[in-house]
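Excluded from the complex is one protein chain; the other protein chains are retained at their positions.
And then chain A:
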Amino acid sequence: EASVSEPPAPPGPVGILADSRCISSGVELMACLRQRHSATVHVCSLDGSYFIVSNRMAVERHSQSDLSSTQNRKRLTERVNSLQGLFERVCLIVEKDRTKQGEASRPFQRTRYYDNTLTALVRTGVRLLWSSGPEESAGLLSDLARLEQRKGQGIAVPLEVKGQRRQQALELYSSLPSVNHAHALNMSHNFSSIAQLINSSVEAIQKGGCMSQSRAEEVYRFLRYSCDSLLLNTLKTGKS
């Protein structure tokens, strides 16, 4: 996969999408991303607290203690499973726990559960990166985004849409199954109307959404899926 010919002109700044929940836990990291790594970061509302560094890659930050506590297991598996549904590549940045001012840093107590979690993550193809703190995490995020950009997977459209109509279209695209926010952004920039997407071939969806073929096929089928009227009736009585 390694490309021999380096692109001659330096590519523009990398684009990164961040869920709004990433701000509260990552003021330092965000500042670092923007200032030191001159990344274009757009904060939006995603379905979890994670970053999108390319059309196919999501990155979530976890503290070491997060991964070693059994109480978090359910939440972690749900998060990872849901990201795996939306992205070809899922990456976890495992960050050292912060020590409070004046407190001696305690060595991390590695448990069997922690080792199990790591093994299971690696076996399912989740990528792990290791960080000593927010600054290093910002560097890793920027490196990942740049690497993805070099591989032609970077988010190439503007990170936000303007205007109510386009905003509504973006929200509709985001609610398509298996479509992540980057795909939805691509769609809102590349299709002139919602009807154009709906009537597109698999190839056109794949191209316009910058997504894999299997994902585009799924979208194509979903748009043509015929609802069952009996089932709709039960939905009608179910809620009203």
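What we mean here is this: a residue touches a chain if its C-beta (ideal position, glycine included) is under 8 Å from a C-beta of that chain, and two chains touch if they have at least 3 such contacts; residues count from 1.
Methods note: contacts and distances are computed from a predicted model.
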Among "Protein FAM114A2 isoform X1", "Urease accessory protein UreF", "Phosphatidylinositol glycan anchor biosynthesis, class F" or "Fanconi anemia core complex-associated protein 24", UniProt-listed name of the chain not shown: "Fanconi anemia core complex-associated protein 24"
Hidden-chain contact residue, picked from the options A:Glu28, A:Glu171 or A:Glu203: A:Glu171
Residue among A:Leu121, A:Ala138 or A:Ala182 that touches the chain left out of view: A:Leu121
Missing-chain contacts mapped onto chain A: 73, 77, 80-81, 84-85, 107, 110, 112, 115-116, 118-124, 126-130, 132, 136, 139, 143, 147, 165-166, 168-169, 171-172, 175-177, 188-195, 198-199, 222-229, 231-232, 235-236, 239-240
